[in-house]
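The following block contains the structure, expressed as structure tokens.
A single protein chain has been omitted; all remaining protein chains appear in their positions.
Right after this comes subunit A.
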């Protein structure tokens, strides 16, 4: 018997957000159980639910899956968002690893010491503009398709849209030099499942504020 996937994490983006995006894009309804205190995390650890004592953890298909990439790969494969063959998977993997690196930089920004924030934000913008976005712009330009790989929606597209929106939060207009990414963003945002996820009231999480940052620090002891 398979119920809805159940996500265990704090009530914020962090490493779980890409998983929420992928499930939503695949049209999969999911439940969430939020870790609010250190005790909540300890309880999960003590009852053996977390293989390596860490979240994200997703209860799915009888498994208590951990490790973000493992969870994302499973969902992508299960819902046919991982390409049609080994070669397409190779490209999806390469593209996803790129957006993972970019989003990782953005995700850790609030946790950096205050005196390095400005420098780190500048680095994020520089990397987005000079290292990452040009690659995806060129991929779209070279084949002229709507999607990054295999002329079909895949995990790579969903992940790229998430990264674009996060980057725009860092610097509105960051896509100004990337016309194809702008069109990609519009087009992909209009896919019904994704459009729904982008609406207020969905399970998409907002940017971290001071209060949620303090909570996260307390829960994870950082």
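Just so it is clear, a residue touches a chain if its C-beta (ideal position, glycine included) is under 8 Å from a C-beta of that chain, and two chains touch if they have at least 3 such contacts; residues count from 1.
Here is the rule we use: contacts and distances are computed from a predicted model.
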Protein name as given in UniProt for the chain not displayed, "glutathione transferase", "General transcription and DNA repair factor IIH", "MAGE domain-containing protein" or "Vacuolar protein sorting-associated protein 16 homolog": "glutathione transferase"
Sole contact to the chain not displayed, among A:11, A:49 or A:67: A:67
Residues of subunit A (touch criterion as defined above) contacting the omitted chain: 51-53, 61, 63, 65-70, 73-74, 77-78, 86-87, 89-90, 93-94, 96-98, 101, 131-132, 135
